[in-house]
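Left out: one protein chain. Kept in place: all the others.
Which chain is which? They are A and B, in the order written, and residues in each are numbered from 1.
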Amino acid sequence: MLPPVFGVLFDGIAYGMLLFVLSVGLSVTLGLMNFVNLAHCAFAMIGGYVTAILVNSYGWPFLATLPISFLAAGAASVVLERLFYRRLYRSTDLDQVLLTIGLAFISVAVAAYFFTTNQQPIETPSFLRGSIEFLGLNFARYRLFLIVVALIVTILLVLGLEYTRFGAMVRASVDNQRMARGLGIDVDRTFALTFALGCGLAGLGGGLAIDIVGLDPNFAFNFLVFVLIVVSVGGLGSIAGSFFAAMLIGVSDIAGKYYFPEYGAFMIYFVMVAVLMWKPTGLFGKR
Amino acid sequence: MATSTQPVTPQLWLRQQCRWHPLEIVFWLSTLLPFFLFPNYLSLASQIAITAMFALSLDLILGYAGVVSLGHAAFFGIGAYGAGLFSIHVWGEPFTGLLFGGLIAGIAGYITSFIVARFRHLTLIMITLGIGLMAHEIANKAHSLTGGSDGLQGVKIQPLFGVFKFDLYGYVAYSYSLAALFIAFLAVRRIVNSPFGLALRGIRENWTRMPAIGADRPAHIRKAYTIAAVLAGFAGAILTQTTQSAALESISFGRSADVLVMLVLGGAGRLYGGLIGATIFMVARDQFSGIAPQYWYFWIGVLLIVVVMFMPNGILGGLSYIYARWRRK
Partner (left out) sequence: MTAALTTAGLNKKFGSLVVANNINITLPQGVRYALIGPNGAGKTTLINLMTGMLAPDQGEITLGGETITTLPPQQRVQRGLARTFQINTLFPGLNALEAVTLAINEREKVSGQFWKNVGGYSAIIDEAHAILKRLRLGDACYQQTREMPYGRQRLLEIALALATRPKVLLLDEPAAGVPQEESGEVFEAVAGLSSDLTLLFIEHDMHVVFRFASHIIVLVGGAIFAEGPPSEISQHPGVREVYLGKRKHG
């Protein structure tokens, strides 16, 4: 028989995996361009709504909607990158914060206009419902699925970054932008592509998140805080950093709520401020 | 405006930079207009004055020292709850309650300033956001003290000077908050024109050069942050006193974001930026109060994008640019 702490740990890890998929794109784009994108979760929300609409209104199977949510969020990011982000690459943090908060505000309003402010429930396929009993503890199937998907994403990302030409360009640009430009790497183009990929992953995360945390227009802001915490705790531009930070935050949040419900979300804010006090560039940050 | 002839001495030139402009006098006289022209809107006018004071306090750190904060509502809220609790547990005399609100906000600001002064860029944004969210979470969870999401119940404020009751029409409320705003404005005006104000602008203009000219940059930032926290606390305290209540909204992320929007809209780093921005923001919100809040934020979002893309120095920056071009012709 396993003690309940394993159940908490399992839920925390599953939640952390979700946070990782949501935030890894922001981490890489921040590492690349230092672009503070507070609209990141708006892209996740796009993915969420694509999944919800396709499942609920068009009867698509849940799994088939996930690639579409990835593509839709990625496509939206390409448009917005061209229109707005591109012009502010070299602006101050404050300008970037203001622009992207503005975009996030707009996304909330647009979502409310088309889909009302109600929660969007979603029907997951039967094989993802219920739970598996193992040594006296129940493990939700959906959370297991989440962990598997996140691990696949992580492996693909790490392999892509290590072994493809594009990955090498991204690594070079994160490492030393001036040097990368000197070597003839088109850093702006690399950024635009990475940005699309990162936002696409956020969209995938948005689709995956519905079953765990629900979906309403405030998603763009409610999750932003978690994502930013993961990114700053993990360190900019570091996939491993985001991964461990997401686990740390996911487990602290679930454990905090389970063992000290009276302190609410206090736990993760405390973890964040403590980590940043100790290591201002995050656990795996270089700069 | 400064005369076109070269001033006699550098001392005179520096003094000229902070002389009262006739337009400023017009501005402050016009703040008295609501008493005569819009007597039904005095409560709104009072809210505007309070918000303007809050924006002024953010201007000191963000506009002048260039220290971005996404959690400034923490100090506003601490002042608001502080003044409310003071009226419940000590007594309802407003001036002491006001001082108490500013004092505890200042203490909180002083303590957190040691963290804030060390960072910049994303880390600073995250740290200030984290501090703001923690303050909100504490206010939310400390139900027995703050009333949590129900708001603080039982705030009772005695009449000003024992004579002027806070009435429904807002005469006293507006007089009180306007007087406080004016005094706060005079104080900030002195601060930005002092050697300390020059040092803050130095930090904004070049963060790395400051230590190289012998400046203790963290000490300057700590001081500015504490002063800004006290001012924000005063603004929060006045909100509690004039509305006889304190709500969780006063310490929320929304309030931090709103005040940032107002300041940037009006023009950060200018004394009147926050004042003008707060006025436009609050009047617009009142006029469009019929529409649901999420649509209100749609327009705020559009406005933010327009300001960032086309008016980098806010409304006042745009106006002074037009004025400078017009003069050159």
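The rule we apply is simple: a residue touches a chain if its C-beta (ideal position, glycine included) is under 8 Å from a C-beta of that chain, and two chains touch if they have at least 3 such contacts.
Just so you know, these numbers come straight off a predicted model, no measurement behind them.
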- Item | Where the missing chain makes contact, among the chains that are shown | B
- Taking the full complex into account, find the residue in B:D167, B:E205 or B:D286 that is in contact with the omitted chain. B:E205
- Thinking of the whole complex, not just what is shown, which of B:L12, B:A292 or B:A324 touches the missing chain? B:L12
- Residues from chain B at the interface with the omitted partner, ascending: 6, 9-15, 17-18, 190-191, 193-199, 201-202, 204-206, 208-217, 219-220, 223, 227
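Basically, only the chains that are shown with their structure count from here on.
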- Whole-angstrom distance, CA centroid of chain A to CA centroid of chain B, is 34
- Please give the residue numbers of chain B that touch chain A in the complex, ascending. 62, 68, 70, 115, 118-119, 121-123, 125-127, 129-131, 133-134, 137-138, 140-141, 253, 257, 260-261, 264, 292, 294-295, 297-298, 300-305, 307-309, 312
- Item | Contact set on chain A toward chain B in their complex | 30, 34, 36, 84, 87-88, 91, 93-95, 97-99, 101-106, 108-110, 112-113, 117, 217, 221, 225, 228-229, 232, 236, 262-266, 269-270, 272-273, 276-277, 280-281
